[in-house]
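Yeah, one chain of the complex is gone here, protein chain that is, but the others are all in their spots.
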Amino acid sequence: MIDISTNIASLKLENPTILASGILDETAGSMISILENGAAAVVTKSIGLKPRKGYPNPTIIELEYGILNAMGLPNPGIKEYREEIIEVKRNGGIIIGSIFGSTPEEFISLAEKMESYGVNALELNLSCPHASGYGLEVGQDRKLVKTIVEEVKNSVHIPVFAKISSNLSDISSIAKAIIDGDADGIVAINTVKAMTIDLELQKPILSNKIGGYSGRAIKPIGVRCVYEITEEYSIPVIGVGGIVSGEDALEYIMAGASAVEIGSGIYYRGVDIFKKICREIESWMELHNYRNIKDLIGVAH
Amino acid sequence: MIDISTNIASLKLENPTILASGILDETAGSMISILENGAAAVVTKSIGLKPRKGYPNPTIIELEYGILNAMGLPNPGIKEYREEIIEVKRNGGIIIGSIFGSTPEEFISLAEKMESYGVNALELNLSCPHASGYGLEVGQDRKLVKTIVEEVKNSVHIPVFAKISSNLSDISSIAKAIIDGDADGIVAINTVKAMTIDLELQKPILSNKIGGYSGRAIKPIGVRCVYEITEEYSIPVIGVGGIVSGEDALEYIMAGASAVEIGSGIYYRGVDIFKKICREIESWMELHNYRNIKDLIGVAH
Amino acid sequence: MVTTIQEVYLENKDTKTFLFRYPVKIKPGQFFMIWIPDVDEIPLSCSYIDDTIKGITFRRIGDATKKLFELEIGDKIGVRGPYGNGFNIEDGKILFIGGGTGIITLTPAVEEARNKGIDTTVIIGVKTEEELIFEERLKETGSKIYITTDDGSKGYKGFASDLAYKLLSREKFSSIITCGPELMMKKIMDIRNDIPMQASLERYMKCGIGLCGHCVIGKGLRVCIDGPVFNHQKLEHIKDFGLYRRDASGRKIFFK
Partner (left out) sequence: MVTTIQEVYLENKDTKTFLFRYPVKIKPGQFFMIWIPDVDEIPLSCSYIDDTIKGITFRRIGDATKKLFELEIGDKIGVRGPYGNGFNIEDGKILFIGGGTGIITLTPAVEEARNKGIDTTVIIGVKTEEELIFEERLKETGSKIYITTDDGSKGYKGFASDLAYKLLSREKFSSIITCGPELMMKKIMDIRNDIPMQASLERYMKCGIGLCGHCVIGKGLRVCIDGPVFNHQKLEHIKDFGLYRRDASGRKIFFK
């Protein structure tokens, strides 16, 4: 029997695949469907205190080797999103609440609400590359990062993960701040800051001009970040970025990830990508005589 | 008649294509061949004070959507490299000397030698992502960047460009430091920090483990950097990263680049990529009724 | 892809058709994401299908459609797609029911059905005569055409669903294909009398490629990929159908 179950801090997962934040996680129905398609857990879209429409369209565009998006953190606000979480929980899935804010107070308030709705863990979005005042703008400030993590940790009892960006001069010092804040895990990476210009219209295509790059093209960047963090620190890491196949997931796992999140991969392989990836991981393990996926975590170091 | 000539500071170029540093620029013969293949100028490989072997192989690996390398700045040292420059100059080409060091003094010494050998401009490598003590490790320190640029500028009479990385939390503040140092131009971007792991051997493939990602996949990242810099500052910018076609070059030019450098594109389209790209730019301009490429610089803003 | 508007037709005082070069294969019922530079990108059905030329027909109601309405021949728009599944047009005798702009989505389907030699009946439901579009185009297909207006200014006075009820009780159709206000389509679900039905739904769309989750209904059905056309079996299990849609932030907006 091949065992692909894994843990991140106290969170136990049947398999290493998790739905990434911001993809097909606006409604309970959507998240339940992803869980039925094999994901061991889902991360909610990043939720803020108030409803936000996000940027006008175009907010997303397919590129040759990836996807570019600047949604602008659209979300119905924490109050309205409650019922989506409750419904997912009623169905029995593991749900990780992603939240964004610009101050420790906002994060605490969101975190407490999320916990009260029943999420199994929190993911702090410190890395969205295109929302002014949020995400990466918060996530590159070492002190603020530490304070946010610390205060959220002090306010809730569930595991707290911090999601970071690859767009950092010094990923190690931000990872350190997260660890000093006593987070239970790091999620790496969010999308990579990028832009595409249409030659005919001579304009950036996204309404926000700058967006975040995801999908196949960014895998080597994400793998590098996971490796760098786990080379230096022993905190659990969830790998994200360009995972499309079981081999991609294994590359992250060998780099040091205890689990992986999958977003754009759905575009390439459909909503059942979670099942497919688990099957591919299993058959790789079978062929290579591995019984427990935990034996593969970080072996590339 | 379609005019694709351009300037960066006082440097006049017949067309906007330049050979990027580190690609086919180890020998005079190689650079002369690139000039004959249509490049308006060549950048030398990054040269240091002493000969350096670089890292052991594997130093480069083809990925699905790009190239990953960690050469480790191999170079014969400034003294031995002299004859290559002299020979290129004897043949009549425009040559930009790329130099790397870890202190202002090293940069000055290299810059003065380069000038004395006859290079037409200097490119300061503040961005190599995989050489400890050099490149990006220098290029993310705002004060050091300013000092280096300033002191090099005070030591030579030729134009000085600074080459920066996309792996910066705050590209704007580094650009500012370069401008404050009175540089004549910014070159963006160097390769993006990345890694790839071989599943069979369970190891990073590059001997240095972490390397720099170039080629097709990184174009949206480079375009974003050029746009960000030229949105805020009016310094001339040379765009680099994933340029493979005339359309790619035009995307950088519309984003604000006055010229472009091409490296990995040679892998995809051969050494005559420079001629091909010029022809593609011309035919795009013809179709769109443009006579002067300068009219397209920065139009996407 | 950015394309140039090649022909413009005024269908009624608020509705225009644009034709442009877009050489891809398309099924009736599929849609494009149309980028109106500096304003918005919105989903619009393909309203005219030819090998190389495609069309969109839209009613001006808000920012994006108003700006689009101002564009002229030679202007450029961005086009992504086609997206979505499209209608399944099978032999038999089909009743098409279009409410408001819904007829835009249906017309290429009627044309395809007629090309296949299928017996087609079309109900065009509008509020008032001057909103009527595509009457001539549909007549040319040789379909049986019925018009309903809320105010009785033309044809049958009343809702399209009312007339549909009458037709269904006196004629035998093998299937129903509908597009229009969701409450109308919900009504038709109730009166369809076990006749197989397909309905094309509208939801707020951002990506159009099944990633962002904005258009999701029911248990994870993405209108942009799994729809916009759903058959009655699917519709029966979509609890939001006829109940609510979501705005740009994802909040529920109940139909009334």
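Every chain is named by a letter (A, B and C) in the order it is written, and numbering of its residues begins at 1.
Note that a contact is a pair of C-beta atoms (placed from the backbone, for glycine too) under 8 Å apart; a residue touches a chain by one contact, two chains touch by 3 or more.
Keep in mind that what you see is a predicted model, and the values were worked out from it rather than measured.
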Chains in view touching the one left out: B
Hidden-chain contact residue, picked from the options B:I4, B:I23 or B:V156: B:I23
From B:I18, B:I67 or B:I108, residue that would touch the chain that is not displayed: B:I67
Candidate in contact with the missing chain, chosen from B:T59, B:Q140, B:N167 or B:T191: B:T59
Residue among B:I34, B:L124 or B:V226 that touches the chain left out of view: B:I34
Interface with the unshown chain - residue positions in subunit B: 22-27, 29-34, 36, 45, 51-54, 56-62, 67, 69, 71, 74-77, 80-81, 198, 200-201, 203, 205, 207, 263-264, 266-267, 271
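Assume only the chains that are shown with their structure count from here on.
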Chain separated most widely from subunit A, comparing mean CA positions: C
Closest chain to the centre of mass proxy, which here is the mean CA position: A
CA centroid of subunit B to CA centroid of subunit C, Å: 51
Junction residues of subunit B, two or more chains touched: none
